[in-house]
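Inspection log for the structure reproduced underneath, given as structure tokens.
Missing here is one protein chain; the remaining ones are kept as they sit in the complex.
Chains here go by letter, A and B, matching the order in which they are written, and residues are numbered from 1 within each.
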Amino acid sequence: MTEPRTPVTARSEPEAPEAPARGNAPPPGQRVAVGLDAVAKRFATQVALHPLSLAVAEGEFVTLLGPSGCGKTTLLRIVAGLEIPDEGTVSIFGADVTDRPANKRPVNLVFQRVTLFPHLTVAENVGFGPRLRRVPKAQAAEKVRAALELVRLPDFGGRRVTELSGGQAQRVALARAIANDPQVLLLDEPLSALDLEIRRQLQAELKEIHRRLGLTFVYVTHDQEEAMSMSDRVVVMREGRIEQVGSPVEIYRRPQSAFVARFLGMSNVVEATVTAAAGDWLELGGAGLPLRAPVPASAPAAGQRVTVVIRPDSFEITPALPGQAAGGDVAGEVTDVRFIGSLVHYRVAAGSRDWQVSARAGSAEILPEGAAVQLTWRPDEVIVMTEPGRSGS
Amino acid sequence: MGIGQGVLIPARRGRLRQPARAGRPRWSLLLLLPVGIALSLGFVLPLALLFVKSFETSLGYGQVSGHLTFSSYVTAVTSPLYRTVAVNALEIGGIGTVVTLLLSYPLAFFIRFRLRRGQNTILLLIMISLFAGYIVKIYAWTTILGTYGVINTGLERIGLISQPLSVLLFSKIAVLIVVTYLSIPVSVLILVGSMQNVDRALLENARDLGAGGLRAVTSVLVPLSATGIVGSLAYGFVVISGDYITPQLVGGTTGQMIGVPISDQFLNIGDQPLGSALSFLMLAVFILVYFGLSRLERFKGV
Partner (left out) sequence: MSTAVIRLRRRLRRRGIGLLRVYVALLLLFLFLPLAVLIVFSFSASGQLRFPITGLSLRWYREVFATSAVTSGILASLEVAVVTGAIVATVGTLAAVVVQRYPFRGSGVVTGVILAPAALPGLVIGIALLNFFGDLHLTLSLMTVTVGHVIYTLPYFYLVLSARLRRFDPALEEAATDMGAGPVQRFRLVTAPLIAPAIVASAFVVLALSWDEFQITFFTIGDQSTLPLVIWSRARLSIDPSVNAIGTLMVAGSLLVVLFTRRFIAESYT
């Protein structure tokens, strides 16, 4: 199906409260694989999705990330055609598919649960799509073979579905979706039911398959590590709205709301007041530590209440040497230590509160509970958000 | 690729569509038509006609006049003839279903919680015993309970008795034994079914907390399998008290139940309004029993 290129125009619209999050479109010049325009969905008792818009570029790996109930799966199913939106339109490569039933859309979905047909063999499952489209046998067989090879199960064609392990089953499900030659591949938390090791393995394989096929992937997960490690862009969702869209690096370094920060694992989210605003920097008080931070786009004035986020990995922690008072460092005491293997998570009491500090374990000595330490950090890594818990980009 | 640059797609706002369909095509209800017709013609209508029949005046030999009256019901309730057999039916029905439950419960427990691989085999065996033939089984019991039957000869041989026990066959006890025997398979199946959803871990948990084996079962399993228990009691009571064949084959004079005169009216004597009245009175009792048992279930759930 060749679609005409859809020009992506930049136009700022004065939006009232339901403004879709910025950054939800790919750079101009790229074809839009999936276009969602003011899509909203209500279920009997609640709103699943407030009107939102999103554009996924051709070949992108986009992940919808958020806690359960945030609407990410509903959104994915709307793209798949298994749910019909109450408002808005869905387009695939420029063609409006909003009214098209799921079986007529050029997309395929890999479900969270195993949905392989138990009465068919692996090969018959993978060849199901081609069979429906009456693809000639030889061609279909070739597609099946290629797909199975892609998921690294080349000899599994004759196996019964009931004999597969969880990881193998999801691979076959992936092969089945791919063998159908979709224009967009949708994946609904396909790995969440698997063991950690298999999950890691499949994450890597998925990324590899994405690279090889150049296919547009839309992925859904609640695991922020998974999202960050695989995606080109991450769409953070919450309660039916898009909170923030951006690349993993961007989202991690510049979260735009307390929610996003916390969801990504940054646990140092504190309230503070601007004590002075001078040029490019803010002075902040009431946070328990003397803080300076770069002025965010929303440019708060002195006296304003703001939310401050410092990532645990922004801190540097060193044992306090007696008698030494290093300028700019803050003294503290370790109150909790958690050794995770490659990282150590400390809880440090400094200033008037506790701070989460993470450090690479390496071969350095791990500081024990009760140790006196010094914390230092780079002021330009301090993130400031104004009410209501949002910062400008 | 794809670092957002604050670019928006022009929004085509507010195109409200009709709310998504519930997903149920209109014609689906039509598929219920066959079962509706079958049940109306084969069940609802005949029962309704029977009910009407109970108010007719009997002319004997299956004939009725068009005159409607309560007289059949009055006869049914007041006549001492029917009282004895009705009481028998309630008695044997009540005792029978309770005994069936008590006998079946441990077996059901064993099948559900103590067997790993043997479950299907045993259930199979029970099914075989179930489907071996209602009339065949009653007949087999006449052989066992008879004067020269297995029990009597066996006991004589051992020396426990010198004369064959005549009370075994053609008595209330005989009916009780046979009907209990007939209901056990179904009762076991019902109970096992209701235990399927009870997690083994719950019982283990109870024992861990200090409840001895039997206590764990009674305090945990019984409330959770209440549906099955009530189902077994209800089913047993209805089937046993409505049985009109067993009393005729093994009941003798003392073991007759209400089903016998009812069937008699329709097959031989011909006072059909009376037979219908007796049936509906019986059904009324069943409804009371169901009601009572469902109350029991709610109580057990506490």
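Simple rule for what comes next: a contact is a pair of C-beta atoms (placed from the backbone, for glycine too) under 8 Å apart; a residue touches a chain by one contact, two chains touch by 3 or more.
Keep in mind that this is a model prediction, so the values were computed, not measured.
Residue A:118 is the one among A:118, A:290, A:319 or A:379 that touches the chain not shown.
Residue B:140 is the one among B:77, B:140, B:165 or B:269 that touches the chain not shown.
Considering the full assembly, B:149 is the residue among B:96, B:149 or B:251 that touches the omitted chain. Taking the complete complex into account, B:107 is the one of B:59, B:90 or B:107 that touches the chain left out. Along chain B, the points of touch with the absent chain fall at residues 23-25, 28-29, 31-32, 34-35, 38-39, 42-47, 49-50, 53, 62, 103, 106-107, 109-110, 114, 120, 122, 124-129, 131-137, 139-144, 146, 148-150, 153-154, 181, 184-185, 214, 234, 238-239, 241-245, 249, 259, 262-263, 266-267, 272, 275-276, 279, 282-283, 286, 290. The chain not shown here touches chain A at positions 80-82, 101-104, 107-109, 111, 113, 115-119, 128-129, 132-133, 176, 180.
In this text, only the chains that are shown with their structure count from here on.
Per-chain CA centroids place chain A at a distance of 57 Å from chain B.
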